[in-house]
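Inspection log for the structure reproduced underneath, given as structure tokens.
All protein chains of the complex are present and in place, except for one that has been dropped.
Take a look at chain A:
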Amino acid sequence: MQISRETLLHSYRAMRTIRAFEERLHREFATGEIPGFVHLYCGEEASAVGVCANLTEQDTIASTHRGHGHCIAKGVDVGGMMAEIYGRKAGVCRGKGGSMHIADLSKGMLGANGIVGGGPPLICGAALSHKVLKDNGVAVAFYGDGASNEGTTLESLNLASVWNLPAVFVLEDNGYGEATAASYACAGTQKDRAAGFGMPYIACDGSDFFAVHDAARDAIEHARSGKGPVMLHVHLARWYGHFEGDSMSYRAPDEVSEARKNHDCLENFRKRAEQEKFLEGSALDEIDAAVADEIESAVQAAKQAPWPEDADLMADVYVKF
């Protein structure tokens, strides 16, 4: 075990926070109180957390529609995120972005993205900034199997290699781009795509935090050391629909229950921690309880927080106009 106790506790807490955040949103969305679209990250927690555990605050990430997990893993304030999703002025984006646009550049979080394949080009730019400014930073694009077929993504893989950028492309492959299976929509293999752009390819099991952590460590070290970009292919299962309200009639009835039962990254983490005795169950129980309180407080605070004011409509279109 090469991961420090502090990192393990922090990572478990981040994964638990994502799970609790998303499960709570699932319930709250059903009441009709949450406006707009919500895309949940449940089941995929180990990917965001395993990757971000290897990043510093100055490293940059770009996210996807399914961005809550990446935000939490990169250290964006949970209360501010909840308030944002409820459209309140106290939100991290002052209620102007919502679920699909949560960002916090002070944490190196360049935004969830409403456009499939929106992130990879931006990450080429963030990686260029790290390179030109010589700050030793790395930029990470999370993107889905759906986005893997966007021209923007494929162009970005090429550009990152051509410019030898300190970039990591984390392909979160949950098997579905919206309702269409990756097995239908992705020609060839992702491994061959990486090879086609001359970059190393690493695959890992996204329900195993330790596997993701170690694979991401290797990928990020490679990029940070100036050797160029890497593709990290994380195999995942998404536990809810593409968006909330999706009946998932395109999936076999037992697909999700099987994933919940046998591929739960939090359960896998706990099992291994207890078996190998590097963390006590009681420490994890304490985290679970603390996270439950934190999410409850975040929801209550968000519901009671004031709405944006009329003057906010016109604010922040430009720095100066």
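The rule is short, and it goes like this: contacts are C-beta pairs under 8 Å (C-beta built on N, C-alpha and C of every residue); 3 or more make two chains touch, one makes a residue touch a chain; residues count from 1.
Please note the rule applied: contacts and distances are computed from a predicted model.
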item: Record-based protein name (UniProt) of the chain missing from this complex, from "Simple sugar transport system permease protein", "Alpha-ketoacid dehydrogenase subunit beta", "Aspartyl/glutamyl-tRNA(Asn/Gln) amidotransferase subunit B" or "3-isopropylmalate dehydratase small subunit"; value: "Alpha-ketoacid dehydrogenase subunit beta"
item: Touching the absent chain when the full complex is considered, from A:254, A:276 or A:316; value: A:316
item: Among A:15, A:51 or A:93, the residue in touch with the chain that has been omitted; value: A:93
item: Contact partner of the left-out chain, one of A:34, A:48, A:103 or A:231; value: A:103
item: Touching the absent chain when the full complex is considered, from A:115, A:181, A:195 or A:290; value: A:115
item: In chain A, positions touching the absent partner; value: 60, 62, 91-97, 101, 103-106, 110-111, 113-115, 118, 120-126, 128-133, 139, 151-152, 155-156, 158-159, 162-163, 315-321
